[in-house]
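Just one protein chain is left out here, and the rest sit where they should.
For clarity, chains are labelled A and B in written order, and residue numbers in each chain start from 1.
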Amino acid sequence: MRLELRGITKRFGDLVANDDISVTFEPGQIHALLGENGAGKSTLMNVLYGLLTPDAGEIYVDGEPVVFGDPAGAIEAGIGMVHQHFMLVPVFSVAENVELGAESVGAFGFLKAQSAADAVRRVSSEYGLEVDPNAIVEDLPVGIQQRVEIIKALTREAECLILDEPTAVLTPQETDELLTIIRGLRDAGKTIVMITHKLREVREAADVITVIRRGRVVAESVSPQTSQSQLAALMVGRDVSLVVDKPEAAVGDEVLSVSELSVYDVTGRALVDSVSFQVRAGEVLCIAGVQGNGQSELVEALVGLHERSSGAVSLGEVRIDGASTKRILDMGVGYVPEDREHDGLVGSFPLAHNMVLDSINEQPWSRFGLIDYAKINKHGADLIEQFDVRARSADVLAATLSGGNKQKVVLAREMSRSLRVLIASQPTRGLDVGSIEFVHRQIIEARQSGVAVIVVSTELDEVYALADRIAVMYAGTIAGIVDPGISRDDLGLLMAGAVAS
Amino acid sequence: MSVTTRPVPQVRIAPPSFKRPLIMTLASLVLGSIFVLLAPADQQTTFVFNLGDTLVALPDWVVSSRLAATGFALAALACSAIAWPINTRRGSLFFPAVGVGFFLVMSFLSWVGADEVLPVTGLLQGSLLLAVPLVFGAMAGVLSERAGVININIEGQLLVGAFLGAVVGSLLANAYLGLLAAPVAGALMGLLLAVFATRYFVDQVVVGVVLNVLAVGLTGFLYSRFLTEDADLWNNPEVLPTIAVPVLSEIPILGPILFDQNVIVYLMYVVVVAVQVALFKTRWGLRLRSVGEHPEAADSVGIRVNRTRFRAVVLAGAVAGLGGAFFTLGSVGAFGREMTAGNGFIALAAVIFGRWNPIGALAAALLFGFADNLQNVLSIIGSPIPSQFLLMLPYVVTILAVVGLVGKVRAPGADGIPFKKS
Partner (left out) sequence: MSDEFPPDPSTGLSGSKTTDTLHPPDELAGSLTEALRRRVLTMNLAVTLLAVVLALAIGAVLIAVSSPSVIEAAGYFFARPMDTFSAIWNSVASAYSALFQGALLDVDELREGNIADAFYPISETLTVSAPLILAGLAVAIPFRAGLFNIGAQGQMAFAAIGGGLVGFGLSLPAGLHLVASLLMAMIFGAFWAGIVGFLKAKTGAHEVITTIMLNYIALFFLGWVLNQDWFQREGRNDPISPILNETATFPLLFGGGLRIHLGILVALGAVIVVWWMLTKTITGFRIQTVGANSAAARTAGMNVGRVWIIAMLWAGAMAGLAVSMNVNGTDKVVTAGIVGNIGFDAITVALLGRGSPFGVLGAGLLIGGLRAGGLAMQASTGTPIDIVLVLQALIVLFIAAPALVRSVFRLRGKTAESLTIAKGWGS
């Protein structure tokens, strides 16, 4: 299927998300749509999939103009989409998810018991996508859930498959498997569109690359042989140094010590299984690993946000396991949560209030239980200045900021307190390159001032840029604590469950 | 640096919690002992099973009060003992829990029935009748909440159903026509809920609460204006007649309870089965559940989320409205101000207690009906327990359920969350 976009424009208020974008996807090709976060890739794909209506421009399928009012139209036309956040009903079985919206029914709308499962099996064997049609989706690993999404599209006879950031949640090995599957689909004549900001995968998998920046196509028909730094420059619009300036570490005493820490879920399953490590003043320990291997729970347990844990955590000489989050923060632990919108900020509060969220009970923000808003507002204004938050004033509501600026607010709040440990979870996820650089500089600055830093990241580039040591997590355990000199291949193997020796 | 592959580590599992079997055992021990000790050894309890004409007349069961209390308490204890090994294997504790509950109730009855006559079949028959509006209400709750719209409005839907059923039944002098009108009133109420929830995205709990006020106000207003002014014309419907199902109604115990009822009760059986089958076996049900669990996923495959929700809520209103007719056409005949008296909220409790499953909600509604009727029966034969405490029972049980003592309840994933497309 030849899919053509001509002059697509989509605005959100004053924001032009897509500005006159034209691009053609050919059958039998893997076409990568490269752009950094916020460039407008997902908007474009949602337009293509009928989830958004464009303000201008047309879509052509095999030369015929089409208009999709909703996803049903796009599906009808043979377009399938694998969303970044899987569109699967967790409590349904694989078969139920696959048939949803395209059920085969008998009399009175009764579902035909086996037809969906058969369809799954048929597509599974045809394209080598193994999955049990009767398994419940929420019980499946992420990689398999993604397969279900692909099967879902294929059973609807999709000729064009759009994959939105398909590797974000996969191990390097799972990524390889996915790329093999995609190549198979391409060879079967499908049109494949891959949306990503990961340069390495683009070069590895794509047949042709289109680069998008700030809602515009800045380069088309780029060859995958183009060098990584050239692609980065196209994507960002200037030369990007992929490494952070990092002075030699001046490592001090051990500050945080974790010994045999385990974290359990409600059913008693160990999500973090007997993990031990130490962090010293003035070093950055990166916790690498694929999403969902216990990193989030580990960090939550460290700051007292997880109820079910066992083992010992010491800050200096003081045990802090079992202590309240308040006490841990007050002892000099800074925490930048993984999901900054959800956990880091109160969207309906002004920035100034957000800046004192975890120190409101301290002087000078309050005295005898009474709040001094004048001092808080002054403080907010100062931090906005200092951390280069792009906002009119400290009165602006946090919800109105962009992702990068939100993260700056969280960082400003945490780093304006006197810290001994800084724990930053996925600190640059979803940020544009400029903000990423800023955040990285701040983290290195904290390290230089003698703070013990823990950074959790799933991005290998970030891990290599920041780490003084790397702890790799796999299935709730630490597969190894290694030197940043380790090769990417070996790191990938560790992330997939190999052990360091 | 070299790395070697290793097998995937076994997931370590913490030992199972013994909270639930422990609670069951303690309940059996403590309550059982109380019943046994209080049951007089020198008095007899008479259980009567006969009611109406059945094929075989069952003899009354006359037994020493303490002996029976002891026997049933031991049976409860045995059930709680079975729970321990099942819990270790992480099996379902449903049947042991039902056993503990059943035998404790029997033990309790053996005590309170000392020197009295306990009409067992009558007790159960009355329970079913009290449960009828609860079951309809609970089905309405299941339908609406499975589609992702919280239904606090069941009470109001029952009330308008009761009202319009009575008025139409009275004006047209035909109870069956009233029965047709009741679901229309409920559906209109549901329509309001649906409009505000899926069109204006107003907080569903707020709309539900406010619509209940509206229902009370509207029915109360019209009641004062018309029904009390000329009750003969407006509020004097005939009561639906009892229809005994041939043969089935003559089965001992079950017959009089299940098959010697009016048409609303038979409709209830149909509705429960229909909801259960439609939700889990049909395309309609699959889609309805998908918009309640993960509306974005449903949207991405072309299902119209808000339209699906809208229809589910209107249908739910109709079901509740039909149940409301039971208050008027199915029992007393005339409509009375606020006559649903909180049944809608007990129905909501049944939805939650029944974990959003039609069959579970049915069981919960029957249980609540039983507690209610037990209180009625005991107040007649004279009870050592104040009636108010028995009346509290459904509410206490529901709190225990949501607190997690009876197991984890899990609502549909997107229940109560409006779906707005960007």
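For the reader, a short list of remarks on this structure follows.
Methods note: contacts are C-beta pairs under 8 Å (C-beta built on N, C-alpha and C of every residue); 3 or more make two chains touch, one makes a residue touch a chain.
Remember, it's a predicted structure, so these values are computed and weren't measured experimentally.
Of the chains on view, those touched by the hidden chain across the whole complex are A, B. Here one chain is not drawn; of B:V105, B:L222, B:V263 or B:V277, the residue touching it is B:L222. Even with one chain removed from view, subunit B keeps its contact list with that chain: residues 150, 152, 196, 200-207, 209-211, 213-214, 216-218, 220-226, 229, 293-294, 296-297, 342, 345, 348-349, 352, 386, 388-389, 391-392, 395-396, 398-399, 402-404, 409, 411, 413-417, 420, 422. The chain not shown here touches subunit A at positions 12, 15, 17, 37-43, 83-88, 90, 137-138, 145, 164-165, 303, 305, 324-330, 335, 337, 339, 341-350, 352-353, 357-358, 360-361, 366, 369-371, 373, 377, 394-395, 402-404, 429-432.
The rule is simple: only the chains that are shown with their structure count from here on.
Averaged C-alpha coordinates give centres for subunit A and subunit B that are 44 Å from one another.
Remark: subunit B residues 1-6, 8-9, 11-17, 281-284, 286-287, 289-290, 293-294, 296-304, 408, 413, 421-422 touch subunit A in the complex.
Contact residues of subunit A toward subunit B in the complex are 49, 51-52, 70-73, 75, 81, 83, 85-92, 96-97, 99-103, 105, 108-111, 152, 262, 264, 266-270, 273, 475-477, 480, 482-483, 485-487, 490, 493-494, 497-501.
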